[in-house]
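Could you have a look at this structure, given as structure tokens, before my questions?
And now, chain A:
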Amino acid sequence: MNVLKLISWELDRVKKSYLILVGILLLLQFGWLGAFLWRQNATYEEMRLEGMTGYTVSFINYIGSTIFTLSVGVAIVAMIFFSVWIWYRDFQGRGMFMMRLLTIPTGRMELFVAKFVTVMMLILGLFAIQWMALFLQYQLFSAWLNAKMIPLQGSFERAIQFDYLAMMYPESGFNFLVHQVLIAFVVLALFTFVLVERGLWQRTLWSPFLAICVVSGLIALPTFLIIYFDRYLFMDEQIGLFGLALIGMVFGLTLLSRRFLSKKMSV
Partner candidate 1 sequence: MIEVLGVKKRYRNKQVIEDVSFTANKGEITCLIGLNGTGKSTILKGIMGLTPFDQGNVLIDGKPIDLNTVAFVPDHSTFPIHFSIEQCEAFMRDFYPKFDPKLFARLVDEFKLFPEDKLRELSKGTLAKVNLALGIAQDPDYLLLDEPFSGIDVFSKEQIVELFSSDIMEDRGVLITTHEIDDIEYLVDKAVMLNRGRIVREFDVEDVRFIHGKSIVDVMREEYGA
Partner candidate 2 sequence: MIIQFNTRSPVYIQVVDYFKKKMALGELKAGEEMPSRRELATELKINPNTVQKAFKEMEEQQLITTERNRPSRVTTDDHVLKRIRTELVDEAVAVFVESIQELDVTMDELVSKIKRQYGEGNLDDRGTGS
């Protein structure tokens, strides 16, 4: 129950900046869609005057555009930044909110879980908003083109298999779960980095560097193993090894976080 309350407080504090982020992303995308369609209209008219036929527009042209990619990039960077900021935010200023959080009479791991779930929910939130936005954009896109009688090529389903977007539109629920697990792994790694750094920052000036070494060391070892055995294993065995390595790393990272959060954290 405590975790749920902690989550609601975390969300409450991040609400404003999250809405701003979403606002920016939507503005960027819908604004660009307008401009894109307007330009298509202009070029189509031109082509028609010159009598050239066979000009078609595909939704992929829109998705592949730099601005759209930029918006997705911004979202990703924002989330990576936030996975770290959700902790550092509580260390800001002399009045460290972390002091308050650490004196709450429940296990500190509840705090870890709460922040973890908050980040994952925010990421899923962005996914959700992007799904809805893209779907909406396609409706606008096709409606506008039909209205202007510009030939439209390819379906929405086809368009979303466009390289990196396939990550957002996995073919099956299982793939979706795998993607989320991988995202969660990245968030966990970032969390561990922060906690190790915060556990060492009063002990040595090199704490960020040391934290990076510790976390990347913990990740590098299994990765090296996977690469080394790549020569000897087949796809099914490699997946097995990868799964094992992932579980091992998750276990290692969580243990490390727990140790630093409960024993080494220094405010």
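Definition applied: contacts are C-beta pairs under 8 Å (C-beta built on N, C-alpha and C of every residue); 3 or more make two chains touch, one makes a residue touch a chain; residues count from 1.
Here is how the candidates were picked: all candidates are chains of the complex that A comes from, given by their letters.
Because the structure is a prediction, the values reported are computed rather than measured.
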Touching candidate - 1 or 2 - for chain A as found in this complex: 1
Touch list for chain A against partner candidate 1, complex: 2, 5-6, 9, 13, 93-97, 99-100, 102-106, 202-205, 263-267
